[in-house]
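The following block contains the structure, expressed as C-alpha cells.
Every protein chain except one is present and positioned as in the full complex.
Per-chain numbering from 1; labels A, B and C assigned in written order.
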C-alpha cells in the first residue's frame, strides 16, 4: 500500500496509485502477455490484505456470531461488529447499526423494494427511476409495482447523458413515494446530483434510494451529506470479497421496515404461530452471515483509506480524462456519456466491430474489457445500440494500460475487415 | 487429508478421522490450553484446502461471471459452474442447474417460502411443520402464512424426541400444500424418515421442503432417494466458507417458481415496464454471486469425498454414542433426544448450572460448546427449558475431546456451588 | 482461571445463589416490564413501586437466567430502593457504561462494582444488562 502522497507525482507515474504488487492477480500472464485489467466496474481485483484478512479469520477466529459463549465466538462477533463500524465510519453513517450486511448491491435494492415497498405502496402511487438504471435498480421495482399496483416513471436523459433535472418537477408529485436512482451510471459514467434530488424528493414526502455500487469504490461518499434514505453497494466492486454488500438506511426507515427473511438471529421471541423481531440491523440479517466477507470488506476499506478516497478520485478522474482523449483519436469510434464529471469508465463502439468480437480480440492481447448490455438494456435501447464495449479503471491502472487499449483498437479493424450489412 | 481407510482403526485412534493438521485453527490455544471445538452444529472449522481454494481464486482468476468475454471471466465462469456440478453430484441431483446458489440454508428456505409459497398458497391451505424446526424453517412460513391466509400445523413429537409418524395421517389432508421439516434436529439430534414423509405427503399433492443443514455435512444425502421437492443447506456447516449455501429443487418446481429478487444475471430481456426471466438456476441468482464461496464449497466437498461420507457417518455415530455414554455418567445431567439413530450432537443440562455459565466455565478450559435456545424456541418450550448446552461433533473430534468435556462437567458444580431458588 | 474468577466474583455467585427481592408487586403505582434476551431466551420481569415522594419504595424481579443476569437483577433491586426516577436512570447509565467497559463502577463499595469484570466478556454483557434494559422499559425511557 502506498502512503497518501503527492497525487501529481502518481499521475505521470507508470506504476498506478495502488501498488500493483499489492494485487497478486496483476502479476498474471494472459495469452502470454501481462494482464491489463480494465473490467473494474464489473468487479475489482483483490489486494493481498483482503485475501489474507479472510484467510486469517478462518485460521484463527472462525465461529458463528452473536450467540456463542466461547472465545472463538466472542472474537468472531467482535470482528464482525468491528467491520460494521468500519463500514459506518467510511460512509459517514451516524451509527453502525444503520449498516445492514447483505450479499451485494442487488440484494440491498431488492430488500428495500420488497420490505419497504410492499408495505408502503399502493395502487396509484408512483416510483420514479431514471432510464439509465442498472437492472438491479429497475427489475425489483417492476416486480413490486406489479404486486402493489404502483406505477413506474422514468426521469429522462439529456442528449449528453446527464439527467434532465429541469424535468424533475414535472415527474415529482405527491404521488411519488420512492425515488430510486444511481449515483454513477455503469454505462455512461454520469454522476447524478444526489443531494439535490434527495432534497427535492423529500420535500414532497418521497423516500430516496441511491444505487451507490459505482460510486462508493471511487469517491468519498457521505450518507449524511447526500441526505438519502437508503444507499446500496457491493464489496466486490471496491476491492473486497464477493458475497458481501451493504444496505445503509436512515434509522427511522429501517425501524419502520418489516424484515423480508425469517430465521435465526433476526428474532427476539418465536412462538409456533408468530414471532417478534430483533432490533436493527439484526432483524434483516437472518441466518448465519458472511462473517469472513464482512471482515474482508473492512480490510478493503482500511486499504482504501490508507490511500485516501480524495486521492483515488483525483487519480481516476485524470486517468479517465486521458482515456477519453486517447479513445477519441480512434477513427469512427463512438463514445457514450457526458464529458465531465464522470465516473472512471468509458463505454464505446468501434464501427463495424461488434463489442463481443472486440473484447475477444483484446483478450488475446491480455486486455480485459467488458462487452454487452451491462445490465442496462433500457439505456442501451435509448442509445439505439444492442451492446457496447466498456473500459473501466481502478487506481492500479495506468496510462500505459490506456495506451495498450487504444493501440489494440487501432488494429482491430484490420482483423475483422469491412463488414457489409 | 486422510485416505478412505479402515474406519475401525480410526475409531480408537486419538487423532480423529480428519487430520487435525488439515485445520489450522485446531492448533490454536484458548486461555492457555489447546482448543477443543465442540460447536460444529453452529459452524464447522475450515481445512486449508478450502481457505486456499478461495484465496487461489482471488489470486489467479477473479472476475465477474457469465458475461465477460475475457480469459479471467471465462475461468471464473468455468470454476463457478464446475462448483455447481460438484454440488449436484454430491447430493445426487439429476442436473447441475437444479442447484441454486444462495447465502445459506436460511435464504434457501425463505426463497421457497416466498417464491413458491406466495403464488401457490391461499386462505385455508395448510403448511405442515414439526415442533422441532429451527427458526429458519419456521419464521419464513409464519410470514408467508400471514400474507396468504394459510394455516400452520405442527407434527408432534413422541416423548423420546422422535416424530409421531403415527399422527402424520391426521395432519395430512388435501388442504396440506407444503410439508417442511428438518432432516436432522439441531437440538435433539433426531433423524427424520425423509423418504417416507415425502412419499406420504406427495400422495396428497403436497410439496416437501427438507432442511438439510444438519444432515448434508454428516451423512450421505441423495435427493433422488429422498424424493423431496426442495432441499436446503449451508456451506459453513460442512467445512466450506460462510456466505454460500444451496437450494436444490425439482426442475418442475424451480421452473414454476417466480424469482424473488430482480437484477443482473436473472433476466432474459428487460424493458422499462416489464422483463422476462432467464432460465433455471440463473433466474434465482440476481446480482453478482459469491463465486469464491461456491469454489470454496466445492473444495470442501472434494475434501469430504476424499474421506467418504459413509466413513464420516460411521465415525461420528460411534463418537456420539461414546459421548452419550460418558455424559450420562455425570450426576443429575439431563440429556435430550432419542437414543439412536441420531445426528452427531448432544444437548443437555447440568442441574443448578445455567448453560451460559456452563459454557463460560468450559471455555476457560479451552472447550467450545453452545448454550442457549439454538434457534429452536418452540422446541425448548416443548421441553420446558429456556436453554440447553449442546456439544456437537465433527470428524476432527476424538474420544479425548469427549473426555475433556465430561471431566470438566464433573468440576462445574464445585465452582458454582449449590443454587437455591 | 483468573479470567473466570474475575467474571464470577464471590458476591455475584452469592446474589445468584441467594437472590434478593424475588417476586412481584401489584397495585396502581406499580410499573412493570418484561424482557427477553434474544441470545438465549432468558427472561426477566421487573416490578417497581413508588412512594408519595416519587421515590422507589419496593422493587421485585422474577425470571430465569444465568448467574450474571440473575445476579445483576438481584443487585439492581437492592440499589434502586429509595431512588427517584432520575436517580435510577442515572445509575442505569453508569452501570451500562461500566458493563461496556467505558466507565467506573457507580460506587466502588456497592455490590454492583463486582459486575465490572463482565466488560471483558462481550457476549455476557447482554446478560448483565437485561435487568437494566427492563428498568428503562418500566420507566418508559
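Keep this in mind: a residue touches a chain if its C-beta (ideal position, glycine included) is under 8 Å from a C-beta of that chain, and two chains touch if they have at least 3 such contacts.
Since we're looking at a predicted model, the values are computed, not measured.
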item: Chain not shown, its touching partners among those shown; value: A, B
item: Which of B:44, B:62, B:77 or B:98 contacts the chain that the document leaves out; value: B:77
item: Among A:277, A:322 or A:416, residue touching the chain not depicted; value: A:416
item: Touching residues on chain B - with respect to the absent chain; value: 66-69, 73-74, 77-78, 267-269, 278, 282
item: Chain not shown, touching residues in chain A; value: 31, 354-357, 360-361, 364, 371-373, 377, 380, 386-387, 415-420
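Quick note on the criterion: only the chains that are shown with their structure count from here on.
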item: Whole-Å separation of chain centres (CA-atom averages), chain B against chain C; value: 37
item: Computed distance of Cα centres, chain C from chain A, in Å; value: 46
item: Where chain A touches two or more other chains, by residue; value: 67-69, 73, 267, 269
item: Two or more partner chains touched - positions in chain C; value: 39-41, 121, 124
